[in-house]
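Only a single protein chain was left out; the remaining protein chains are all shown in position.
Letters A, B, C and D name the chains as they come in the text, with residue numbers starting at 1 for each one.
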Amino acid sequence: MPVQYYIFLSIALFCIGIMGVLMRRNAIIIFMCIELMLNAVNLLLVAFSKMWVDAGRIDAASAQLFVFFVMVVAAAEVSVGLAIIVMMYRNTHSVDINILSRLKN
Amino acid sequence: MLTVLLILIPLITGLITFGLKGPGAKVMSLLSSLATLVIAVIAWLQFQTAPEALRFTESWIPQLGSQFNVGLDGMGMMLCLLTAISFPLIFITVFRREYDRPGAFYGLMLLSQAGLIGVFTAYDALLFYAFWELALIPVYFLCSMWGGERAVPVTFKFFVYTFTGSLLMLVGIIYIYFQTPDHSFSWTAFTTLHLSSGEQSWLFWLFFVAFAIKMPVFPFHTWQPDTYEQSPTPVTMVLSGIMVKMGLFGVVRWLLPVLPQGAYMWQEAAIVLSVIGIIYASCIAIMQSDLKRLIAYSSIAHIGLMSAAIFANNEQSLQGVQVQMFNHGINIIGLWMLVEVIQDRLKIKDMNGLGGIATHAPKLAVMLVIVSLANIALPLTNGFIGEFLMFSGLFQYNPWFAAVAALAIILAAVYMLNMLQKVIFGESNTLTASTVDLKGGEMLAIALIAAVIFVLGVYPKPLLELVHGTTALVNATAWVK
Amino acid sequence: MIHLVWLVPFLPLLGFLINGLGRRYLSKSLTGVIGSGSVLAAFVISLLIFFEVRQPGFTPQVVSLFDFISVGSLHIPFAFQVDQLSALFLLIITGVGSLIHIYSTSYMHEESSEGFARYFAYLNLFVFSMLILVLGANYVMMFIGWEGVGLCSYLLIGFWFRNTSYNKAANKAFIMNRIGDLGFLLGIFLMISQFGSVTFSEVFTKVPSLGEGSGILFAIALLLFIGAMGKSAQIPLYTWLPDAMAGPTPVSALIHAATMVTAGIYMVARSNVIYTLAPCIQTIIVVIGLGTALLAASIALKQNDIKKVLAYSTVSQLGYMFLALGTGAYTAAVFHVMTHAFFKALLFLGSGSVIHAMGGEQDIRKMGGLKKWMPVTNITFLIGCLAIAGIPGFSGFFSKDEILASAWGFNKIVYILALIGALMTAFYMFRLYYITFTGTFRGTHEQEHHLHESPAAITFPLIILAILSVIGGYVGLPEVFGAPHLLHEYLSPIFAPSAPYLPAHELEHSMEWILMGLSSGLVIITIFFARSKFIRYQDSGVPNTGIAKVLENKWYVDELYDAVIVKPLMVLSRFFEDTIERSGIDALVNGVGRGVKWGSRQVRLVQNGQVGFYIFAMVIGMIILFVISLFL
Amino acid sequence: MGIEQIIFIVLSAIAIAAALGVILSKNPVNSVLCMITCFVAIAGHYIMLNAQFLFVVHLIVYTGAIMVLFLFVLMMMNLNAEIEPQKRNWLKYAGAISGGALLLVLVAALREASLPAIQTSSASDIGLISNLGKTLFTSYVVPFELSSVLFLSAMVGAVVIGKK
Partner (left out) sequence: MNALITTAVFGIVLMFVGLFVKNRQHIKYYAIAGTIIAFIANWYDAQLAGGGTVVLHGMIEVSRFSVLFNAVAIASTFLYFVLCGSSFEKVGNDVADYFALIFFILSGITLTASFSNLLMLFLAIEILSIPQYILAGADKKNLKSNEASLKYFLMGSFTTGILLMGIALIYGATGSFSLREMSLGTGDISPLALCGIILTGFALAFKVSAAPFHFWTPDVYDGSPTVFTAFMATVVKAAGFIAFMRLFHVSFAGGNLSQHWQLIIALITASTLLIGNFTAVFQQSVKRMLAYSSIAQAGFMLFAIVALNETAAQGIILYAVAYSVATIGIFAILLKLKDYTFDGYNGLARREPLLALVNTIFLLSLAGIPLTAGFFAKYFVLSAAVQQGNLLWLVILAVLCAAISAYYYFRVIIAMYFKSGEAETTEPITTGFKSALVIGAAVIILLGVFPNLVLQFL
């Protein structure tokens, strides 16, 4: 099976994530879309990992470990991100990103 | 080592002066400038016998192949002398004046002196650039802080203008630097480099714009009248007496030898701009009623001539330019001194409000006449030699340019005499009737200037011989590459 | 003696320095002694030099003091050249100069001691400059003196500096001179580029190699002549000279009659080789000289200011001199310079004496019958008038006759016009004389009460000059008289180089007699006509009309210049300042700054504070950059 | 078309449909649920690609922890209703179009890439925990340790930000 399939799938998911970021105003949804982007990358990495294993690369495990670290980082990011969103909600009672636009020009 | 001393004395004393309060500052600066003068004279004497001994080289930034390389050739020596002479004169003139925060004022003045001497002595392009800016910054502060009411925006325009120009020059310097075989900034490496004519052609403009702004050459001159008008007079003296020479110096020291072909290609354009500037500024000078603006425009006209003569680039014109650099410096400083005195006494610089000073302050009037006459290049004053040679050189290049440029000598007479008539002749009014004549220090300073005017006007030989080496050198490299 | 020639200019310079620097401390008499003494001493030395130069077999000598300018192959020494021409001029300058200095000690006595000293300092400086001018061994030296005399003229015209109109006259004189100087200067540059030298001897030996009628030579000759036009007040640069009468009268006598204004003649005579080889320029000189002579004479006919009449007369006489130069009669020109120096100085000093007596009044309509009170002045003034009118036996006759003769040789029409000019000269001079000295006094009683003969210091120079005006002509007796033309012989070495190129205009002796008789007769008739008209002159008070009004207003030339040159210059300057400088360049420069600020105001609006927009912009940027890098 | 390809297509279709559901559904809770669906589909791909360990971690961390956290926050803020104010429409379309454009650009760029194919038939044991663990604690020990710093700072941060 050509690896292109996975590439296109990942890119599609990635771009859907980007679209989500662009289209939504809810900070949480936007954040979820970013997670979707990360997952698209993860999928791509795993596919490449498989590809290179099949092509005979020995250290191909690295891509899977990379995915692991991405998940770790994503978890950390989520904890911080949600904290920030909660903080914002506390102050503004909204998660609309456009509520906060005092800093400009 | 003497050369380094020339830079270090004003630099260090300048920094010390910052910390001084009250009259200590002016005494310090006067002493420092006198010390510099003494060193300059010693250097001059040494220059007669062993000019190589004035060269000082020390590693500076080895990564760049840049050295602290200073030395003096004829032109550098002459301009150092001019600087060294001018500063004590300026300090003497304003010795009675009380400036707000004198420590800072005199400190900045000395720093600018260090920068100026640095520019005139640097034989390393990077060092040259560094001093070039060092000379500018103190002047910026001096003008803004002690200047007239519009000084801040005006000086800022001046600063940004010159800064832009010098940055362009920096690009040029860097470019040439990378073309040198052993990546060096030294003047020798720059001048021995063979650049293609295409490169020289655009590099020329990078350098020329920087120098043209500094000089200033039409149409890069608009910062100048405002700045001269708004600056405190001692600073104007530095600006017009010495700093504008930086541009001319730059052309002779760096532009012509390094980019001879570029200069050759654009020679005509540069001269045309300069000549336009001469006539243009002269005409505008006629219309001025503000003393300072009048002198400013007259200075633009004079500088235009010098610039035209430089680019005419033959032996006579180059000799003339260099001599004129010195003489113009002396004359215009003298002129500013007198304007400073008038302004100090009467708090007015509009000529229409003046008149009849000759009746009440004859010495002042006589000196103003002398300096004005030197300024319009009357024979047997120092202004004549330079202008004569420059016009002559320009004439060899192209008679028509010279003829048009020479109209300036008529126009110069028109506005200078008009100025004299309005300022010192005629009936005095209630204001000018109270004019106090020149006193002690002022008289001394101006008398010294008058002496220089006549001595060099009658016997310019020392000056001509001093700069001859530079001329020969530039001429030798001219158009060769 | 010749090696001491530097003393000649140096002594007046010394006088200038002493009087100038010590003007607060010296008494008037001391000042007068120093001022006159230095010039007198210079005169004595000049006399000695002159006798040395007169020796047969004398060759021109150059006394070089030091290198003035030395650049590459161009060497301009500070050197004096002593030859027949310069020696002659030395005599005229120091001689007339001394007399005028002496005259001035009395004339200027009412000045404060400081002003008195200043006056003498200027006068000495003038003599110095003039001596440099004639002594210089190269064109640059000549130019130094050239500008120097211009400066002194400026200073002296504006001597009474509190009067603004005097200052304006001074400015005008200086600026007009500068216009000429510009031509001179360009001429020098052309010489430098052509010959690589400005030294007379070198230039004159190289000139013939260019060949007669060479364009370069034309240019040089023309440019130098422009210089001469300025200094010697020729059309179109003559208007400063009448205005220059604002200065003290002795100054007018010395500078604006006897010496400085003849510098142009000196220069052309000095450069005779150049001019002889540029015949086309010679024609121009003739036209201009003649035109000036006629124009100025016509204006003089209707002037009422005693000094103005003399001033226009000077301009007119200078025109004659140029006429002579143009026709190649260099000796005649120099001769006329000399005689003119005598009688014009005399006339001016005489008018000064009159003005002195009248208490500053210069309008001849307010004078009249002065011979009753001022016999010496009267007589000497009359001699001056006779001399300038060209009555046989007086110096002016001989010099003017020589000029007229050469004009005849050149072109008959020129001769006729020149003769008309001479008649006008006679007319206006005697008009002046009769209105002033004969008839009844028309001034106030106060002035009448005040009238007196001037003191000895004034009359002495008058007498000396009167004598010279009579006998001065005998150094140049026409050939037909059989006596040797002393001046011609004396000056021949100077004009020798150009002699081969000059066309010979040998006049028949009979023709010369006829011409001489014709001119003398006509002049005498004219004088009688003037006498009948003005001996009992009364001011009619009727304003002039028609041509007379035009003449009174000097052909409106000043107004013309004002409209053609001054006004356009002002308009141009105004245009430069307002339009190009302020709304053009400076607006552009400031516009750049404003543009940056404006741009800044617009650009910052992109930063609209909405994070959604930011990310959107980032994505757009990414797409653009991707497209650029992948598909371009 | 082999079984793998059919599974791939099915899983991909689910993933993309769910992803679209995330961005298009008006109710945030629906979005979360779609997201979970999407993640599960991705996990299916992991199995297919012999990444067994990642399959487990993915399910636990993402679906189990992260998405629950999201859901929890949404619930806590009471955002389950369709309260999200609508973006101005043109911005919405612009977002969609630009995202699509980026997709196009990337696809166009990567279309031509020549890469080794994936042999779906060959199963490797590289994705097993023992193999990964060995690598993780030998050559990847440095990042592993460093991630602790990351976690620490995230922890500190969450505390600093979160506490009243």
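Simple rule for what comes next: contacts are C-beta pairs under 8 Å (C-beta built on N, C-alpha and C of every residue); 3 or more make two chains touch, one makes a residue touch a chain.
All figures in this text were calculated on a predicted structure; none of them were measured in a lab.
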Can you pull out the displayed chains that the omitted chain is in contact with? A, B, C, D
Among D:Gly21, D:Gly64, D:Gly100 or D:Gly157, single out the residue that touches the unshown chain. D:Gly157
Per the touch definition above, residue among B:Asn69, B:Ser144, B:Thr191 or B:Thr359 touching the missing chain: B:Ser144
In terms of residues, what is the contact footprint of the unshown chain on chain C? 593, 596-597, 599-601, 603-604, 607, 609, 611, 614-615, 617-618, 620-622, 625-626, 628-630
When the complex is taken as a whole, what residues of chain D touch the one chain not shown? 106, 109-115, 138-143, 146-147, 149-150, 152-154, 156-157, 159-161
Which positions on chain B touch the chain that was left off? 60-63, 126, 129-134, 137, 141, 144-145, 151-152, 156, 159-160, 163-164, 167-168, 170-171, 174-175, 177-178
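Rule of thumb we're sticking to: only the chains that are shown with their structure count from here on.
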Could you grab the centroid distance between chain C and chain D? Build each centroid from C-alpha atoms only and quote it in angstrom. 103
Round to the nearest whole Å and give the separation of the Cα centres of chain A and chain C. 97
Chain C: positions in contact with at least two other chains: 612, 616, 619
Specify, in ascending order, the residues of chain B that touch 2 or more different other chains. none
Mind listing each pair of touching chains for me? A-C, A-D, B-C, C-D
Touching chain D in the complex: which residues of chain A? 1-9, 11-13, 15-26, 28-29, 31-33, 35-36, 39, 42-43, 46-47, 49-55, 59-62, 64-65, 67-69, 71-80, 82-87, 89, 95-96
Complex interface listing, chain B residues touching chain C: 157, 160-161, 219, 221-223, 280, 283-284, 286-287, 315-316, 319-320, 356, 358-359, 362, 373, 378-380, 384-385, 388-389, 391-392, 395-396, 399, 402-403, 406-407, 409-410, 413-414, 417-418, 421, 424-427, 458-461, 464, 468, 471
Footprint of chain A on chain C - complex, ascending: 604-605, 607-612, 615-616, 619
